[in-house]
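A single protein chain has been omitted from the complex, and every remaining protein chain is retained in its original position.
Moving on, here comes subunit A:
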Amino acid sequence: MDLTLIVVLVIALALFFDFTNGFHDTANAMATPIATGALRPKVAVALAAILNLVGAFLSTEVAKTISGGIIKEGDGGVLITPQLIFAGLIGAVVWNMVTWLLGLPSSSSHALFGGLIGAAIVGAGLGAVDFAVVVSKVILPAILAPLTAGLIAYLATKLAYAITRRYDGKPDGRSGFRFAQIFSSSLVALAHGTNDAQKTMGVITLTLVAAGLQSSGSEVQTWVIVTCAIAIALGTYMGGWRIIRTLGTGLTDVKPAQGFAAETATAATILASSHVGFALSTTQVASGSVIGSGLGRRGSKVRWRTAGRIGIGWLLTLPAAGAVGAIAAAIALLGPVGVILDAVVGAGVIIGIFMLSQRSEVSASNVTSEVADSGRAVKIKRNPKPKGKVSK
């Protein structure tokens, strides 16, 4: 098959993935400010789109992790071919769409890594994947980042409540945190751009290197940054309309002080991680923060069943997308016919799921964001009595 054609196909598919990533993740940055009423949904969505666009230009560390780290580069460039990257992307997109339709918690990022790794192992053998990088920059951050964000959000929520607490029953002014949420949620959207848009940049760069159009180890090209930034911003904006339409179905009880603490924790964790090149899932970090900040409120308890379901969904994503990617790679190895078959099946699944989602009624099960879902993992009593002394 013509090399240029397959490169164009991969880039188109990668940009489509980037678009779905933004589409899927608007809710993550903007679920809490919309839930507390800090921002009008339309304003929140527009803000998220713009800041994702800006964020995409601010860092390339994560892109480097993907293009130069996960997939090993041999003497003559990378061992992986554009056909295999194509198969990996098909795996990621299909798994993403399926989980979206079924309302299963998943992570676009891990779907992408899973698909790529699965395709690389089938196509080029175990030696093509640098497992040390996979463990240190993908798997360990996947486990540690949500815990980090959760811990920080827990402490920040405790701090925010302790500092503003009044035992004399006078107004505490906590609704003032709504104003701060405008900025903290903007920071989350910005951080999202610095981490998620780059995953696609990394894949496109990897493809260009694999096709011999770019030397290995070189910087991400400007046109790649620009197109990825635009794709994720467009996706974010379009995804927002879905949220507006379904507002109120997937939101949990979040107080302004708690929302502010959660957003600050999310933004700080993602930005710091982007800086050291951890390719983490923003969905998981935001979920960790929401759970942590919920626990920071008085009278809260974890609903382990819900939390467990979310955790299992996360664990499943990488191997499941890997399996789909591996199957797609096995088909792609048949030659041009295989790649065409992959493309047709992939397109069929995407169009089919899109039609299904249009036909089926919008309900909490298929539109809820994972972050809002994780809010339900914490049970909070209404108006619990303060433990401290109450002066009359």
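Operating definition for what follows: contacts are C-beta pairs under 8 Å (C-beta built on N, C-alpha and C of every residue); 3 or more make two chains touch, one makes a residue touch a chain; residues count from 1.
Operating definition for what follows: contacts and distances are computed from a predicted model.
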item	value
"HAD-IIIC family phosphatase", "Spermidine/putrescine import ATP-binding protein PotA", "NADH-quinone oxidoreductase subunit N" or "Peptidase" - which is the UniProt name of the missing chain	"Peptidase"
Candidate in contact with the missing chain, chosen from A:Phe17, A:Phe86, A:Tyr237 or A:Phe278	A:Phe278
Residue, one of A:Ala49, A:Ala142 or A:Ala156, that touches the chain absent here	A:Ala156
Subunit A, residues in touch with the chain not shown (by the definition above)	34-41, 43, 57-60, 132, 135-136, 140-141, 144-145, 148-149, 151-153, 155-156, 159-160, 163-164, 166, 170-180, 183, 187, 190, 194, 247-248, 251-254, 256-257, 260-261, 264-265, 267-269, 271-276, 278
